[in-house]
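Handing you a structure now.
Yeah, one chain of the complex is gone here, protein chain that is, but the others are all in their spots.
Up next is chain A:
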Amino acid sequence: MSDLMLTDVSRWYGNVVAVNDVNMQIGPGITGLLGPNGAGKSTLLSMMAGLLPPSSGTVTIDGQPTRGNVAIYRRIGLVPVQESLYDFLTGAQFVRLNADLQRVIQPDKATERAIGLVDMAGAASRKISTYSKGMKQRIKVASALVHDPEVLLLDEPFNGMDPIQRRHMMGLLTHFAAQGRTIVFSSHILEEVEQIARQVEVVVAGRHAASGDFAAIRRLMTDRPNQYVVRSSDDRRLATLLVAEPSVRGVRLRGGKALEVEADDFGAFTHAVPKLAQENGIRILELTPTDESLESVFSYLVNS
């Protein structure tokens, strides 16, 4: 049972702020780090894994810093996003290498067990250079599990996996979480996070935008009103049609050139607009969310 704590963590590169004053307390179970690409998820994971020092703030596991403390790696398993492996080794040799580097007591057994967990026994004696993307991903996970870590960090673990592999991996992570391990994975896809994460941390533009269980995040995303600017071939008629929609809270004509629309049910609204337009022969020229706040980013997440 390990707690991963981020306290006032910021990271900047020159003038660019990648992570801005993030506080998180991550306990046992699966935590999803959700955010669009470039939001700072990888930077956060690198800091959690001690590969990157925070510019300010601290990252600790049960009070021990993760940076400049190589002993901490007995407790951490990291699955990096990049694909480069020692691909002149076979899968089994690579996992065994990680077992040896971790000074696992029974490296043979541990290797076999880890390979079995990710369902790679059949391909373990092949060179990694012959693996598909999904197989590489699984052998990386095996290498991170071989020393039985308390904390497992995974950067975009489902990338490149087909649906069956994905389901298998999700089952594996859920199984590990049930053993009381602390698991953090990053993703830019809402559905992935929704399926397995107990806790969701949303990161947007380097900021910790929201935190909570999935239901809370979902509610935040869909129930809050969103602002849009709509330009169409017939704004006035579109306005009357939109007002009749239950998801629309208000419509305003802006100087006869565009509509300002406020809607509170993102899903229903985005379905309604094209449908209305098509049925009534109106051309939509522009539909832009004007709200740069959390909600518009959430809608991006829902979309992607």
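Methods note: a contact is a pair of C-beta atoms (placed from the backbone, for glycine too) under 8 Å apart; a residue touches a chain by one contact, two chains touch by 3 or more; residues count from 1.
The rule is simple: contacts and distances are computed from a predicted model.
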Study note, to complete from the structure: Of the listed "Aspartate carbamoyltransferase", "Blue-light-activated histidine kinase", "LacI family transcriptional regulator" or "ABC transporter permease", the name UniProt assigns to the chain that isn't shown is "ABC transporter permease"
Exercise for review: For the chain that's not shown, point to the residue among A:Leu78, A:Ala92, A:Leu190 or A:Leu259 touching it.
Suggested key: A:Leu78
Check your understanding: Which residue among A:Thr31, A:Thr111, A:Ser143 or A:Ser187 touches the omitted chain?
Key -> A:Ser143
Review point. Where does chain A touch the missing chain, residue by residue?
Key: 18, 38, 40, 42-43, 46, 49-53, 68, 70-74, 76, 78, 80-82, 84-86, 88-89, 93, 97-98, 100-103, 143, 155
